[in-house]
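With one protein chain held back, the other chains of the complex are shown just where they sit.
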């Protein structure tokens, strides 16, 4: 029972029949279905941004402060400089998802790396890596990313990196705990006795088996990265050269009392994305047959 | 037990020193220094003025000397002096600490208590309407940007309904004393605490619900059920008690993240807390102050997590500290 079926399936993703099994299990749950639909819609927006709005979404094309629904050409209205909010939302989907996914990837790489090494080798390596993890866990993560962005100056790359580099400690601990469980399993012991290299054992035998919690964590990481980006933008640390939902919320915060929609429309987009990712995470969690997910 | 404590304190020492080092060198990577910020805000400066400022701030010294001096001061529990604010860092933090503790304490209390109740209710009715409503609400609160919730609450409860003050911590001009002052602070506290609390409320609700459902499947609960113990009694005595363990753990972990959330809430509500102070110190390149705040918050997190470990042994005698 070293390879519970659902895990392999999502690991290699080649077997078509079992993959549908996972999908079927997801679709059986209404909340997961909701998440899936929402996520599909957001992805569609990202893909359709260029075909639908070929021009630069930063262009000032309309009169400033067109409220939504007053001009058919600009269904979501325009912001304080007369930029089309609908174009911003579509193009922003690309950037916000990009920030979310890349930040999550950064966290995943660091978190899995440290967690796996720590759990597999134990001893001094474990102790050292866990001190490092504690170190990162004690510094308030948002404040830490704030400091990094302020120091390196806000741009898409620094914002993404700063969010990613502060979000991994929880994941590292999770992976370490799972790896510890597997470290002394028959399969791993057998591989060792067969002379397999450590790297091979970790990559081929251990990690695929801890994929379930990782997949679930990944969806949450993407969601919280999108939220963090908007918080940074609210404090004035956004990248003014690209449109992201967080940046749009940040730009609209000054007029939130007079023109609520400028910050609220991208805010709703963020809410939808975070919601979708969490619903998906929950759904995956259940579908991957785990009883509960501790964070 | 004593061995555990001694080893923990040793580890804490390493972590704390690491934090001081990371912070110090990271913050010194920042372009520009405190003198440049002050000159910038002044809208005028001469080279002599800048030199005088740098000398006063002690930032004309080589970096390694500044670092050695900083660590030396830390070892004697001296957090240094904020030249920008003209005050010792410890004194500045002491002034802001009550506001921070009040905000964090009340929002955490709100989140944990209400989160446990809602999570409990949802778990008891898992799969029913009540569960769906609670879970959906929790998810919505979790997914909505904190600052947006804050601004909207101000719009509704302060501007439109005029029930609560817009921001700040007291009505200074009223000159309240004693209980009147406490009531006044409480009125100012409601919106910021609720704003910050709602986000964490969502986390605790989901956590309690999930871990209760997990415990429900355990053998001892089945045994109790088989013995004919009433469902309510099972839920409260057996399940909830055990489901609280992860809540305590999460409390320790969340503590450091709540200071980050506090930056946003303190900005929206002009709450004079440490989060905002840290944010401003960063932009003013007031490194002594920022280091002091980060250092102390790390220290608190470390000790709270130590306390969490100890509480664990009390809640669950099976766990032993090693």
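Letters A and B mark the chains as written, and numbering starts fresh at 1 in each.
Following the convention adopted for this analysis, a residue touches a chain if its C-beta (ideal position, glycine included) is under 8 Å from a C-beta of that chain, and two chains touch if they have at least 3 such contacts.
Throughout what follows, contacts and distances are computed from a predicted model.
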Per UniProt record, name of the chain withheld from view ["Cytochrome P450", "Alpha-D-ribose 1-methylphosphonate 5-phosphate C-P lyase", "Xanthine dehydrogenase family protein subunit M" or "ABC transporter substrate-binding protein"]: "ABC transporter substrate-binding protein"
Touch partners, limited to displayed chains, of the chain removed from view: A, B
Identified contact with the non-displayed chain, of B:95, B:113 or B:223: B:95
Residue among B:151, B:208 or B:262 touching the omitted chain: B:151
Absent-chain contact - pick from A:82, A:122 or A:208: A:82
Contacting the left-out chain in the complete assembly, out of B:5, B:52 or B:180: B:52
Subunit B residues touching the omitted chain (full complex): 30-34, 36-50, 52-53, 56, 84-87, 92, 95-96, 99, 151, 154-155, 158-159, 162, 165-170, 172-174, 266-270, 272-273, 276-277, 280, 282-285
Residues in subunit A touching the chain absent from view: 56, 58-60, 64-65, 80-82, 150, 153-155, 236-241, 251, 253-259
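Operating definition for what follows: only the chains that are shown with their structure count from here on.
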Separation of subunit A from subunit B, taking each centre as the mean of its C-alpha atoms, in whole Å: 23
Residues on subunit B engaged by subunit A in the complex (per definition of touch): 11, 14-15, 18-19, 22-23, 26-27, 29-31, 135, 139-140, 142-148, 151, 155, 159, 203, 207, 210-211, 213-214, 217, 246, 249-250, 253, 256-261, 263-264, 267, 275, 278-279, 282-283, 290, 294, 297-298, 301-302
Residues on subunit A engaged by subunit B in the complex (per definition of touch): 31, 131-132, 134-135, 137-144, 146-148, 150-151, 153, 170, 223, 227, 230-231, 234-235, 249, 253, 256-257, 260, 263-264, 267, 270-271, 274-275, 278-279, 291-295
